[in-house]
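What you see is the complex with one protein chain gone and the rest in place.
Now for chain A:
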Amino acid sequence: MSEAVPPPIPRRRRWLLWAPLGVAAAGGVGFYAMLRGLSSGSYDPRGVPSALVGHQAPAFTLPPLEAAGLPGLAQADLIDMPRPVLVNFWASWCVPCVIEHPQLMRLSRDGVPVYGINYKDKPADAAGFLAQRGNPFARLGRDQPGRVAIDWGVYGVPETYFVDRGGIIRWRFPGAVTPELLRDDIQPLLRRYA
């Protein structure tokens, strides 16, 4: 840099001084669109839609967990069923899975078929989890590589899907099934699609 006093900002670079306003204006327009979307329902920061809602489950066949003595799970099991079912992705290493476990047990006691997909877990750990806490599952597929979870678009375990009698996925919830969720979401769905 020279020692001379620098000249004032040249005219051709003055447009740069408008750049902050440009960025702010673009941001403002975006925020306004979000607020409009919030009131019309087209923008919902809390919603986590699944591409699968309204569609059949993707094709898959999973081996059973031998130690649990339950049949495995495949796409064929999710077509033309007598009652709607819940498909629950879980793992023995996941803390919220422990939290939601009593709710799954309750559903199972009430006669709702809960199908489990054991995600990235060691068979011995999974069997130990079920032996220790009880088994809510009517069928249990073992997805050790986690490929089926990718096809379903699972965010993380636990994640629960509601599949109607025709095999169409109607609802999905990422996170632990709490007593409130059971009461406010799952039981109304069971009544609606019974």
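Just so we're on the same page, contacts are C-beta pairs under 8 Å (C-beta built on N, C-alpha and C of every residue); 3 or more make two chains touch, one makes a residue touch a chain; residues count from 1.
To be clear about the criterion, contacts and distances are computed from a predicted model.
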Given that one chain of this complex has been left out, which of "Winged helix-turn-helix transcriptional regulator", "ATP/GTP-binding protein", "Cytochrome c-type biogenesis protein CcmF" or "Phosphate transport system permease protein" is its protein name according to UniProt? "Cytochrome c-type biogenesis protein CcmF"
From the listed residues A:P20, A:G54, A:P82 or A:G111, report the one that touches the chain absent from this view. A:P20
For the chain left out of this view, which of A:A33, A:A76, A:A124 or A:I150 touches it? A:A33
Just checking the interface: what residues of chain A touch the absent partner chain? 1-9, 14, 17-18, 20-21, 24-25, 27-28, 30-39, 43, 45-49, 93, 95, 98-99, 101-102, 132-134
